[in-house]
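Every protein chain except one is present and positioned as in the full complex.
A and B are the chain letters, set down in written order, and residue numbers restart from 1 in every chain.
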Amino acid sequence: MKLTLGAANAAFMSVTREQVAKIASLARIKVDEGDLDHFVPEFNAILGFVEQLGEVDTSSVEPMTAVIPQKLRLRDDVIDADPLTGGGKQAEVLANAPVAEHGFFGVPKVIE
Amino acid sequence: MLRRVSGGKMSNYRIEGATGTWEVVIGLEVHAQVTSNAKLFSGASTQFGAEPNSQVSLVDAAMPGMLPVPNRECIRQAVRTGMAIEAQINAWSRFDRKNYFYADLPQGYQISQLYHPLVGKGSLTIEADEKAGIPEDKVIGIERIHVEQDAGKLMHDQHPTMSYVDLNRTGVALMEIVSDPDMTSPAEAGAYIRKLRAILRYVGSCDGNMEEGSMRADVNVSVRKVGDTELGTRTETKNVNSVRFVMQAIEHEVQRQIDVLEDGGTIVQETRLFDPNTGTTRSMRSKEDAHDYRYFPDPDLLPLELEQEFLDECRASLPELPDAKRARYTGELGLTDYNARELTAEVETFARFETLLAETAKALGKPEAKVATPVANWSLSVAPGVIKALGDEGDMANATPERQAAILKMQDAGEISGGQAKEIFEIVLKTGREPDEIADTEGLKQVSDTGAIEEAIEKIMAANEDKVAEYRGGKDKLFGFFVGQTMKAMQGKANPAVVNQILKDKLG
Partner (left out) sequence: MTDLTNLGVKAIRDGVAAGDFTAREVAESFNANVAAAAALNAFIVTTPEHALAAADAVDAKRAAGEELGAMAGVPIGMKDLFATRGVQTSAASAILEGFKPEYESTVSQKLWDAGAGMLGKLNLDQFAMGSSNETSHFGNVANPWKANDGGNAVLAPGGSSGGSSAAVAARLAPAATGTDTGGSIRQPAAFTGISGIKPTYGRCSRWGIVAFASSLDQAGPMARSVEDCAVMLGAMAGFDPKDSTSLDAPVPDWAGALSADLRGKKVGIPKEYRMDGTDAEILASWDDGIAWLKDAGAEVVDVSLPHTKYALPAYYIVAPAEASSNLARYDGVRYGLRDLPEGAGLQDMYAATRAAGFGPEVKRRIMLGTYVLSAGFYDAYYTQAMKVRTLIQRDFNEAFEKCDVILAPTTPTAAFPLGDKLDDPLAMYLNDVFSVPASLAGLPAMSVPSRLNAKGLPLGLQLVGKAMDEQMVLNAGLAIEQRAGFDAAPGKWW
């Protein structure tokens, strides 16, 4: 392996401005034309780099499901068993809110 | 104009359009709130109707660094529900994140199960109902049940320019129960939801309270010409919260889709909203671009692996389910189909029936099967009739199983008539007095004393010698006349069986 990027990666199918703009929209990040000017080539460079994963034969390999083999623990059905993860925390929950009124969070009016 | 015509046995819901006959394909995704004390991934309470944002933990509010830990009871209830629909239970399942942005979704993703749901394929049977256009029992496939988080609630009418967000519901456990597209009429969809609701309530995994939103359905509807094999494009109408509304939403969607198609248009696969005030659906603007949910396994949670012991307990704790109970009622207990169906429809109904049945069998010293029919008739028609007629005057707390059993016992012994039973029950409801005492004190007993009855019959025969002669001459029909006269003389309190017997003896 070289610590530089192989030229072969340039052959990778690249993403378009429109695709990057669509991804930004899906990620709810507003981008302008200037942002796209640098995001598009950076995106393509990174995608070209990760593309080499396609070389690996993984046909008989399971995707990793747990980093360290463990089973999921289940907790007992007890309200506020640990105060740190329990309810009854209206004040704490609202303490950092940009807009909080009458015990609610306020957001721009939503039309469903 | 569209006109509904009846069709073959498989599906008799057909729409006659301008260009031909249409049929309907319906699938339902029912969201059922799991009965649990605490939320799926946090310790906050699930109770309904608290102050806004008071039943919210730091986890539910998706504060930075907060992590989910699953509630065993929620998993258990979903597994039991799966077992109740005879579904595949997946001992290995996983939680996935469904990513989208909305103000009622603090994490920016819902923890759900897409790739490996807890419960796989199962089914339930909806019963034949000729009147509703369901000609025979029908099995509806259930594709899966998975466990997921509920979202919070938005209020749009509290402020002129803002919507308010309440996260009390956020993180409450839901089961999403996904049917196959097996239903072909609004009636079948209604029957499916009612049956599913009954099963959930039998199992105790959901209270089935549709008004409070404990159960709500996403209704997938498409139409196609009869004979077409390809499914039409479907729409999904979200969060419909009553059986009636589900049926209305389907009817409206069917008509709308046919109208669009017959006008040369195409159906857009979209999310729609049902308006209960108008019975119509409309496109949901807020979900316009929510089609790419970028599901992936939640890295905060490990695979959910259930031990055999856990599964065994889930199965052992299952109650008798609606189909089995109905079969037992008609089989072992010898009830009519109608009675069995009525008694098993609701948890409260069968619970009351079974309690009274046990009490009555004990009081009479007879097996349950011997007393089931009178108890069923009492439970379904006699008692509700009296209760309804009394209205506010009666107090249900007075109608203990013991008292009702005592009434049924007197009736079984011939001590009181059906009419007297009702009168006694009425007094029980009003006063809480004991039936035996009422019967004695109020003279609500029928006479089985053969001496008194013989005396009355002899008087009647003496006064009607001509009719006695006619009867003895072969005019059998006159027997009824003598019964009537006797009952009249006894002021209706004579035991009919005793009257019959004595009359037969005397008339020869």
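The definition used in the following text is that contacts are C-beta pairs under 8 Å (C-beta built on N, C-alpha and C of every residue); 3 or more make two chains touch, one makes a residue touch a chain.
Not measured: the values here are computed from a predicted model.
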item: Contacts of the hidden chain among displayed chains; value: A, B
item: Selected residue (touches chain absent from view) among B:40, B:58 or B:343; value: B:58
item: Residue, one of B:244, B:294 or B:488, that touches the chain absent here; value: B:294
item: Hidden partner chain, residues of chain B it touches; value: 58, 61-70, 97, 99, 101-103, 106-109, 163, 165, 291-292, 294-296, 299-302
item: For chain A, the residues touching the chain missing from this view; value: 1-5, 15, 19-20, 23-31, 35, 38-39, 42-43, 45-47, 49-56, 58, 61-64, 66-68, 70, 72-73, 75, 82, 84-85, 89, 92-93, 95-99, 105, 107-111
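Criterion: only the chains that are shown with their structure count from here on.
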item: Chain B contact footprint on chain A (complex, rising order); value: 25-26, 28, 65-66, 70-82, 84-90, 92-94, 99, 101-112
item: Residue ranges of chain B touching chain A (in the complex, touch as defined); value: 36-39, 42-45, 51-61, 63, 66, 69-75, 94, 101, 103, 154-156, 158-167, 273, 284-286, 289, 292, 294, 297, 301-305
